[in-house]
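I have a structure here, written as structure tokens, and I will follow up with some questions on it.
Left out: one protein chain. Kept in place: all the others.
Here is chain A:
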Amino acid sequence: MKKTYINGLGCISAQKTFDTIFLEEAELNEDDIILPLKAPVYKDFIPPVAIRRMAKGVKNGIVASTLALRVAHLETVDAIITGTGMGCIEDSEKFLKAILDNDEQFLTPTSFIQSTHNTVGGQIALGLQCKAYNLTYVNGSVSFESALFDAKMKIEEGEASSILVGGIDETSDYTMSLFKLAGFIKEENQGPYSVLEATTNGVVFGEGATFFALENEAKENTIAEILDLEILNKLDVSEVEDKIISFLALNNFELKDVDAVVLGYNGDVDSDSYYKNLSNTTFVNTPQVYYKHLSGEYDTASAFGLWVGSKIIQTQNIPDIVKLNALDKPAYKTILLYNQRNGNDHSFTLISSC
């Protein structure tokens, strides 16, 4: 069975995660309830003829995937697998608004074509002229993990030697207004919105695109190995520790072998109760990391979490801005990532240095 190596990564997020090493220019924003994106110069990556039809999610996906391929020194891949919770929601809104505004007449093609969940995967394939396996997973907060799971299986089974896998989500005005009404997003003018000191429900929202170039062999530029991944639909708070212990045991690890744990704290007091027990007891002697105060919460924010975990292994450093506790280790070899949202869509990802 082949192993899965992260040989390249690229990330566009609310932080300057391009043209930087590892969050050295990160800025904590506790004033906004929707974190604005730090956008690259898209024209440096996408031809002007193509860019004019693309919403920001598509542009971010293309840039992040391009960066991942560059780091991995790859020109094409054997598969492109993406995950997204809401897909290209900006163009979906445009298309639906046009239907309403024009009494179901005069429907224009561009926003319809670009509104599907697999637009990003399709546009990357068009850009690379890659006619290989191309799939998009839409599974809430495990959309990215579902894509990663598929990629890992394809590499393990020898069906592909290189795969581009990524998570993409974008914000849009109308959908965000609905999320505010539904209480998914925190109330305005109630800041500062500190993720760790939150006492209310709802989250600070974000958007981004994070891609990984996976290969079946370690190279000079290999960043980390993906050891294992598990997805569970529902868990009770009291079950999480046992699940982690059994997940680690499957890989011949114990809790003490974990050099750092990356937790998906998002500032929703109920959702974060799943992490509190782990922080206070299970991993009390382990360096702990959080990241959604930098990325915001969105369905594929866990891809940003994997980017953080991979960067810790690559740089052997945990930046202060993502530290949950003051513990350090002389080396970061094995990292566990745990994410869930409101008690659903739990994922455990185990990565290690090579």
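Things worth noting here:
The rule we apply is simple: a residue touches a chain if its C-beta (ideal position, glycine included) is under 8 Å from a C-beta of that chain, and two chains touch if they have at least 3 such contacts; residues count from 1.
By definition in this document, contacts and distances are computed from a predicted model.
From the set "Acyl carrier protein", "Fe-S cluster assembly ATPase SufC", "Zn-ribbon domain-containing OB-fold protein" or "Cytochrome oxidase subunit III", the protein name that UniProt assigns to the chain left out of the figure is "Acyl carrier protein". Listed residues A:Thr20, A:Thr110, A:Gln190 or A:Asn325: the one in touch with the omitted chain is A:Thr110. Mapped onto chain A, contacts with the missing chain fall at residues 48-49, 51-53, 102, 105-110, 113.
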